[in-house]
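As you look at this complex, bear in mind that one protein chain is not there, while each of the others sits in place.
Up next, subunit A:
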Amino acid sequence: MESGQGRIKPSKRRTIVRSVLALGLALACVSAVKREDFKTCSQSGFCARNRAYADIAKETPQWASPFQLNPSSLRLHKGVLTGDLINVQEDKQPSDKPALAFELHLLDTDAARVRINERNPIHPRYDGVQDTVLIKPYGHATEESYQKLGKDENGVLTIQYGAQNQNTVRISSAPFKIEFLVNGVPTVLLNDEGLLRFERLRKKEEPKVEEEGEKQGEEANSDPLVEQNAGGNEIEIAIEKSDLEKKLEENLWEEKFKEFTDSKPRGPESFGMDITFSGINHVYGIPEHASSLSLKATRGPDAPYTDPYRLYNLDVFEYEGDNPMALYGSVPFMLGHSKNSTAAVFWMNAAETWIDVEKSPEDKTGGILSWIKSKKTAQSAATKTHWISEAGVLDLFVFLGPTHRDIFRQYASLVGTTALPQAFSIAYHQCRWNYNNQQDVAEVDAGFDEHDIPYDVLWLDIEHTNGKRYFTWDEAKFPNPTEMQESLSTKGRKMVTIIDPHIKKDGDYHVSKEGAELDVYIKNKDGSSDFDGWCWPGSSQWIDFYNPKARDWWASQFSYDKYIGSTKSLFTWNDMNEPSVFSGPEITIPKDVIHYGNVEHRNVHNLYGTMFHSATAQGLTHRNETNQRPFVLSRAFFAGTQRFGAIWTGDNVASWEHLELASPMLLTIGLSGIPFSGADVGGFFGSPDAELLTRWYQAGIYYPFFRAHAHLDSKRREPWLFGEPYTTQIREAIRTRYTLLPFWYTLFQEASVEGTPIIRPMFTVFPEDEAVFGMDDQYMVGDAILVKPVVKSAVVQSNVYFAGKEKWFDIKDYSVEQGPGFKDIDSPADKIPVYQRAGTIVPKRERPRRSSKAMENDPFTLVVALDSKGEASGRLYLDDGESFNYEKGDYILTEFKVSNGVLSSRKVESATASGESSFTEKAGGLRIERLVILGATAPLKKVTVGDRTVQVNCSLVGGSYVCTVKEPQVTIGKDFDLSFA
């Protein structure tokens, strides 16, 4: 406003005020997440220090890591190489610090493990993550399986290992560096950039900042590169370096964020190291972030993100898309993939961790962008990552494949595979915060039957309790919970109630009281008084699941006589287990609180939710004598969570953006070992319109965990509430999920044995097709079904990529597309593109039923999609869906194969078959009522089983024959051969 204009009339002034307000409102809508509640790297002392170290390395010409292995200390014995790791810089100063202990383990699975720890620290660094994350002590490679090739002239030690001797590890002593090679090609490099840094535990003393700065200044001056620069620059660079050096000494002890102070009594103990994926442009994993499948650069010119990816389990309200901010769960597992190689690492640490990603330019023409590195010779493609953890020991596993399947198996052999779930839990779940009372529950249940929409589980959120006291009921609203569950159970349906880890502080509440008596709460930093914070019930305490007594006590709460009103058909939802603490820093618990065994929370933060999840699963498993598998959904997760149940992507938003985000998020979580995951269908916050909700159901039926959920403030959205045509479209979608349940269950069984993801990124199925490496808007269910969700409004056509050279068949009308290449496919309101790949056989159950339980005795349909050679294969796994009898071999696993015009069915005999076979006997007689054979080049004329002819009808659909074989009179329990011509 110019003062010369004089007074502004009131009316004008009002307009200005309004427009400012409107702007404020718009901003509020765009940025729902409260970013200022959460730390950036620069607000997290150890992250800033390690990043500054990386800056120094980057800006120092001919930077060399100060770490060296003492060659005379190296010993290789029974698959384990040990030695002393020295920081020569530290040794320049008078120091009596012992060297770091270095270990390299070669595992019997062809994986390798690298450990770096302090020898004789002033107090032990936390090394307990392995006790809870690793499923069992692993075996080491036998002495015959590896070969020490000796040292070369540069002191590089080379060991060859692996089942086919395909792997090589080269250990350089000075500077310290490890290279993993597959068939002679460098693949994973450790400390190649020299960013290894290890903050030794120490006693608090006055910092000598000036001296450090001076020293660094001298070094900079003596640098030949700097001398080449003009005089003015010289000073500038010198000052900058000294600033970076200062940064290395910042926030070592007490640290503040907003109104919170982290006391950090042990001082700095962080460490970091770079891991380079050589020859690899795409890296994946390190969930959970609302970001793309292929990770984006956080460092270097043109990096889309300025902060590193952060792993720190947090309750983030209305999180934003395309962002490396931490969310509810953490899995420090990263997989790199190129046309020629695939490798992965697992950074086994549960403290706060940040990961920088930097990509070498694929194309060298953009050289101006990398002038800083100009002195380095042009390198081939590589992804450089920098891992930074706040506490604990450096403990890294390296998996070299050579295939994805090998990596998934190798990783799963350490942290476990997904538990085989209750069959109902992979069907449809109906949830809302909240179904208000028994009447409401009965009406919603009846609504599904009335509208002929199948569902399996009805969920109750926090309002069902008496004042957020878990394991209790609001008796006015739910006077008879047992009857309510039994009423659902007669239709094969289950119920889930929420149980959170915060316990209302209330002497009259039995759980609170028992917890206090048993002394099982997390302690304040003084180590003796109970920590007290705020959550849904108000003043609360958090159970310390690191205390074995607490875990057993917690598990015992689920027995029927303790959890009054629970029945066999009641299962559990663990929420707020990051843990969410409304009154805490970053909405979580302070890092300096104390767990059992005097363990500071900062060491185990990212595992807390999993410990809770695990104790709950234990409770459900042992609550009865009925031999039932547990089902527990958790929001927080870590490596190993898959052993305890499902997870979901937390509090998303009813927006197209969040529908789109769900695919990359779930793919990332899945490839990181946790296949049983889903996103809230419809979006948790806000109210979706009918189109968004319908599109979300069409996508959601292809999430491994399929649940609709809604916030208290949102409009009701049960599937029939929007009327036609939406009810029919949603019914059709949910029914499609139900017809494919045999296929899904078979995939879960495969995951439970092999550690494979269930929904799979395109690149894992087509590893040589570079066009799919960054693709996350379409994906595969198993290796057979391609899904491309519609994630924009008013879309009637989708651009689908058909990979490979084979055909693809629309799963609804069997129309055919030929790969490879992109094609525009109709995706009208009632369907999204979903295709079955030629060469696969998909088992289905096509009869509409009201729950998965009601399908138990239904016959099967096999959809056989022949490839260009006339071949196809697939499998079917079936068990009772609820007990552990499958462990005793009481299951049916059948492999189907077509070649030379014969479909053969062969039962895979169980290795563990013993005793129990009641299910096998009962279900073995289930018949295959129908075969649909796709891709035949001519109509089938004759189908026979033995000497019996079976009816077949063929029709031409879009240039290809669809042949339906009626009642071949074969069963899943008995081998057969069916010939067709």
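In this section, contacts are C-beta pairs under 8 Å (C-beta built on N, C-alpha and C of every residue); 3 or more make two chains touch, one makes a residue touch a chain; residues count from 1.
As a working rule, contacts and distances are computed from a predicted model.
The protein name that UniProt records for the chain not on display, among "Carboxypeptidase O", "Glucosidase 2 subunit beta", "Glycosylphosphatidylinositol:protein transamidase, GAA1 component" or "Thioredoxin domain-containing protein", is "Glucosidase 2 subunit beta".
Which of A:164, A:857 or A:937 touches the hidden chain is settled by the complete complex: it is A:857.
Summary of contacts with the chain left out: across A:165, A:261, A:306 or A:439, the touching residue is A:439.
Here the missing chain is touched by one residue of A:78, A:119 or A:715, and it is A:715. Across the entire complex, the residue among A:63, A:253 or A:582 in touch with the chain not shown is A:582.
Within the entire complex, the positions of subunit A that touch the omitted partner chain are 10, 14, 17-18, 21, 317, 436-437, 439-440, 452, 476, 490-492, 534, 537-539, 582-584, 587, 712-716, 847-850, 853-859, 922, 925-927, 929-930, 948, 966-967, 969, 971.
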